[in-house]
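Reviewing the structure listed below.
Every protein chain but one is kept in place in this view of the complex.
Going in written order, the chains are labelled A, B and C, and every chain counts its residues from 1.
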Amino acid sequence: MNYFEMDKNREFDLILLGRVAIDFNPAYNDQVKEDFKPLKDVHMFEKYVGGSPANIAVGISRHGMKAGFIGKVSDDQFGDYVTEYFDKEGIDTSQITRCVNGEKLGLTFTEMLSSSESHILMYRNCIADLQLSVDDIQEDYIKNSKAILISGTALAESPSREAAIKAVMLAKKNNTRIIFDIDYREYNWKNPDEISIYYSIIAKEADIIMGSREEFDLTEKLIKPGMKDEESAAYWHGHNATIVVIKHGMKGSTAYTCDGQQFSIKPFPVDARKGFGGGDGYGSGFIYGLYQGWELIDCLEFGSAEAAMMVKSNSSSDTLPGPEEVHAFIKEEKELYGEMIARV
Amino acid sequence: MNYFEMDKNREFDLILLGRVAIDFNPAYNDQVKEDFKPLKDVHMFEKYVGGSPANIAVGISRHGMKAGFIGKVSDDQFGDYVTEYFDKEGIDTSQITRCVNGEKLGLTFTEMLSSSESHILMYRNCIADLQLSVDDIQEDYIKNSKAILISGTALAESPSREAAIKAVMLAKKNNTRIIFDIDYREYNWKNPDEISIYYSIIAKEADIIMGSREEFDLTEKLIKPGMKDEESAAYWHGHNATIVVIKHGMKGSTAYTCDGQQFSIKPFPVDARKGFGGGDGYGSGFIYGLYQGWELIDCLEFGSAEAAMMVKSNSSSDTLPGPEEVHAFIKEEKELYGEMIARV
Amino acid sequence: MNYFEMDKNREFDLILLGRVAIDFNPAYNDQVKEDFKPLKDVHMFEKYVGGSPANIAVGISRHGMKAGFIGKVSDDQFGDYVTEYFDKEGIDTSQITRCVNGEKLGLTFTEMLSSSESHILMYRNCIADLQLSVDDIQEDYIKNSKAILISGTALAESPSREAAIKAVMLAKKNNTRIIFDIDYREYNWKNPDEISIYYSIIAKEADIIMGSREEFDLTEKLIKPGMKDEESAAYWHGHNATIVVIKHGMKGSTAYTCDGQQFSIKPFPVDARKGFGGGDGYGSGFIYGLYQGWELIDCLEFGSAEAAMMVKSNSSSDTLPGPEEVHAFIKEEKELYGEMIARV
Partner (left out) sequence: MNYFEMDKNREFDLILLGRVAIDFNPAYNDQVKEDFKPLKDVHMFEKYVGGSPANIAVGISRHGMKAGFIGKVSDDQFGDYVTEYFDKEGIDTSQITRCVNGEKLGLTFTEMLSSSESHILMYRNCIADLQLSVDDIQEDYIKNSKAILISGTALAESPSREAAIKAVMLAKKNNTRIIFDIDYREYNWKNPDEISIYYSIIAKEADIIMGSREEFDLTEKLIKPGMKDEESAAYWHGHNATIVVIKHGMKGSTAYTCDGQQFSIKPFPVDARKGFGGGDGYGSGFIYGLYQGWELIDCLEFGSAEAAMMVKSNSSSDTLPGPEEVHAFIKEEKELYGEMIARV
């Protein structure tokens, strides 16, 4: 069964809506290696493009897909930086606009305390990405893409919140598939009810929903708290979802399909540099597989492999691999650990 | 067919969510009569409780129904005034809370230029009713009512916007019927897309939707602009609505039911004092009829009669009639003009 | 000694900067008489132009002085109302501009509990008068007036605060006399330190300072709290003030001059309708006297008489008298109670 039927005659494979930001990670390269330590004691940082939907845009673009981005960036050199980076990666930036009231690009400073413990310090007050407004959403652009991915962070505040909902309404109107990546970031949200309200507005319309168990709990707070994974999946299948992916961190993740099947995957074993960045690799790989028409379990495996490759790296964007590298990584891992290493 | 099945074992017939405000109308009573004139030239004003859902609360309460109100009022004597008025009318005020940051009650100054031309000057900046927040919404209260009426004005701004959506989600969860009175007021809305977004969120969940053609157009802007009444009705029947009432001012209004029927009514002929206030009488009467289990055409006639009675009055709340008075009015009109005076 | 030397060759006698608002007073006229009662129970109101500097503008204009007003009003019929009222009174309105972001004119609803006890309920959130900005202040206008009166309420918030300070700086630069009417209104101020900061900035530059003991205490909080009247006067004489008027309500008031003299006055005995509105009459009368070159004690007596006339009235603007009426009132009172009735 094809869980994700698309209109093939469209220019863009996927357009992504949400934040593009800058990650400042403790320097860790050939010249400088900042040890694991509290953020306040780090002296040197490396600058990378960041932000979940931005990373996925880079990821799928490196897999040969045609991506576009709907976003708002600062009217300064940091805005130039991320836009030029997207251009270089072949991501369409025609729908990235500049802030006019001095809002700045989001910044994420990463603290790496160990390979598994890391925290972030975010600059997200009066921030560029959340200034995206309904006037920035063009129906023709959405009509011209097979699917749109909405990052849940875009829902945290007005006017970006309404821009995201408008994009989903126009996607619906124009038969553009909707992928909802819940992507919860505590910052900017005012209270848990608000989270449930806005997540569920998008989730009800989405064809694919991806999130952790915690993220589904946040979404379902005002609908029916305490649902198990199967119940959650069934609930959203009852609306528009054909695939519901629920993640449980190191315990693996499961994709539930609207025909009652489920497919599970575990992480590949790797030495991690950091405890984050895997999710966007997972998303890029999984979506790539779907577009190839692969079996769902193969999509998941590909995503899981790409996730493993990313947690080894000091960046969440710049080291995203091409498909050959992911295939090679899977091959290598299977040779080392057996064919079923990531499968359940 | 029963278009509006309710759980009879609930304390409240209807709870209403939205604004309660104060109307200042040019004085027109036994002592003083301000002629039709520009607002700036009016010297004496009469003070009345106002705001669409507040008026409907008064209206149905005078018809013997048990009403409750979810709202936010100023922490001053104007807040006392409206709350005490509700108490006196038998409306439950346990869910009316006070503003804590000095926000004031909405004010509406009315300009009456002729019996058909009137304008309003609204005070709605930093206003009390729009401070209603998700924390003010109690699930038990909603669970305890047969139905909830949402006034669309409550959607114009945060945090009231989210409070209203939460109330609807909890109504859904608890099998409480939802009436959506679109009640468009230009004030506070930022752009037309926003209107379509939030109106449609509620409209999709509502059992009954009531609004003018213009209000349905606003709602449907991002869904499918330009729908005719029948198409609109069919669209919302495709979601959760069983009754869709579309009004065309002096040309009358039509109720469309989910089983494909439609029922139309015209205004009763009266000498109007003012061109507004009829809608809330209409709502009160129509809802009253529904709760009595009347045929839909009788509900409409009753609503239309109550509307006619209200445009003759200088207030939109204080002169709302009891059911006997409405019946008497209908009887009288029919004797004067014939049985079918308001029917099509 | 002339305590208030002015450049006689200027078009305007006095320009006033600050709020113009609308008073809604319980109706009390030939047709309707609302008894003393809580505000919430009042049904009919009369609308008047209000706001301290607006009242003084009307007052001095009726005394034949050429007044101008620097202010910001709403872009609606209430804005029209006050502007047209000023025009009619002969007050120059060329420097009254309209709000562009929907801010509304301030409203004051008066509660009259007895002839001596009254309260006000103010609408002053997002309010028109406090939107006055530095761009509204024209040097030529200030240069063209003998003096400028600053109402302290204009200092409560930005951008009006900076507009007022700019006006004072330009007055200083152009040798325009400065009258500071402290006019404390609790509303809009954030904390007592802020009050002391901004009041003292203006007080330091003012030629005449008028206020109650409480208002001087607020001004001096961060300078030297607890000063007696004589100390306060001496402190401000040490800056730029030639006359310092300190009021003690029903106990009377005293003017301290920079040459060490002091002149005291008491209220005239009257049956008051309300406990406010006297201050602006006092200001109008006192300033009028100064411009006539009268002895200070005569200025005070004239102001005190005008104050007495105003507390008898239901309005604070519309019933402001001309000079003949004040003279007549003084004559009448003296005949009744003796020549020294108001003098100490």
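The criterion applied here is as follows: contacts are C-beta pairs under 8 Å (C-beta built on N, C-alpha and C of every residue); 3 or more make two chains touch, one makes a residue touch a chain.
All values derive from a computational prediction rather than experimental measurement.
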Full-complex contact with the absent chain, from A:15, A:107, A:243 or A:272: A:107
Contacting the left-out chain in the complete assembly, out of A:3, A:45 or A:294: A:45
Residues of subunit C in contact with the chain not shown: 134-135, 137, 158-159, 162, 165-166, 169-170, 173, 190-191, 193-194, 196-197, 200-201, 222-224
Those residues of subunit A which, in the complete complex, touch the missing chain: 24, 27, 31-32, 38-47, 76-78, 80-81, 84, 102-104, 107, 109, 111, 121, 123, 125-126
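Keep this in mind: only the chains that are shown with their structure count from here on.
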Whole-Å gap separating subunit B and subunit C, where each centre is the average of the chain's CA atoms: 44
